[in-house]
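The structure that follows is given in the form of structure tokens.
Not every chain is included here, but those present sit where they belong.
Naming follows writing order (A, B and C), and every chain is counted from residue 1.
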């Protein structure tokens, strides 16, 4: 479907990310691996895996070890570059200009208050955590052969403290 | 959990919405109904139902008839107020200032490029539609008794046309 | 020190808040009560109490009952106006233009990364919750007679989920 294309790192995005992003993406391109391949090797979810590449999630020592294996990168290089803590949220502009990402933003814009009303009525006054949180992407094909993307967000419910 | 509270319409939000939003929310408050109650009566999803209240989705004639029933509102009032097409996206500011809605925005900000990479590799060059699209909210309770919110986004995959 | 002044509701702020904010502030002014007086009656913290007045926190049924008592407001009026869930974050503009609030914003601007570095090193990759959270304001007078304000923020540490 995508002619064997794999996701690469756009240079203007790279400028907002830690140096290991380029290291990882370059090695991924050289190895011709998809995130599915890499996620399988890391035994982590695909989104978490891509988030590591984009500097938006932490790789544990074990993750680094497996990245080193699957991407043929020296472990000490990864350890040195990835020693700190993620500095999140700078990958791209908000509102997003990329059409794919904009659609997700639009969902928040259009359905934000509907989500809030439903969540408040179901759980009370609080929020769905984006930290105690996981997310995944799945592909479905309907009976007509059309493809559908399914994104699931699962976050712990945090009630506002009473004080 | 929420002391029988139900979602109501904040006046500053109301100023951005069509007049029928206030009509519907007032009747909902008077009837003491949750969106779950109303969605059951309309046989539509809760989020779609709340989206109608917030002026972000179309109510069909049949939806209006059922809203008229469940909210004890005259059908002709609803028909007159709801005759047009939704003008979406103005309910609240972006970036959102409401903490609950901000968390969803933050998910897009932090994971946007990860979603794009995964979706592109799975589907090719295109987007997940936010129009040929449905969404739902579910509540899960884990073994420790903690509550989790699960939001699912399901959109048709649209490949960029070749021209 | 403040000539018996008490905090009132600025009209341009009121326009961003739920109607019960004006109800509560007007009754507070009529009764000549400070937030300390009211917080004592509610057995809640002063900041939480002021946050209720500004529509930024939920009042429980019991809170409403006590507000009704201390402010001489009919319970059914409060219950009707306060039935929904807070819609937070709209009280004033950001960046703040009020000098007192701007100083807090400036603290975040200047020390944000220092806080992050210290918190990450102490707790790992995560955030201090602003939801599982309490805050208080205290007054200290030093040996020279100068007054100092002390604001304490206490939030649960939430580590990023591994997925």
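Assume contacts are C-beta pairs under 8 Å (C-beta built on N, C-alpha and C of every residue); 3 or more make two chains touch, one makes a residue touch a chain.
This one's a predicted model, so the numbers in the text were calculated from it and none came from an experiment.
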| item | value |
| --- | --- |
| Size of the entire homomeric complex in copies, 3 being in place | 10 |
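One rule holds in what follows: only the chains that are shown with their structure count from here on.
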| item | value |
| --- | --- |
| Inter-centroid spacing, chain B versus chain A (mean Cα positions, whole Å) | 24 |
| Whole-Å gap between the CA centroids of chain B and chain C | 29 |
| For chain B, residues that touch 2 or more chains besides their own | 2-3, 5-7, 13, 96, 98-99 |
| Footprint of chain C on chain A - complex, ascending | 44-45, 47-48, 57-58, 60, 85-86, 116, 120, 125-127, 129, 131-136, 158-163 |
| Chain A residues within the chain B interface of the complex | 1-3, 5-7, 13, 34-36, 46-47, 50-51, 53-54, 56, 88-89, 91-92, 94-96, 98-101, 103-130, 133, 135, 137, 139-140, 146-157 |
| Residues of chain C that touch chain B when the two form their complex | 15-19, 60-61, 83-85, 87-90, 94, 130-131 |
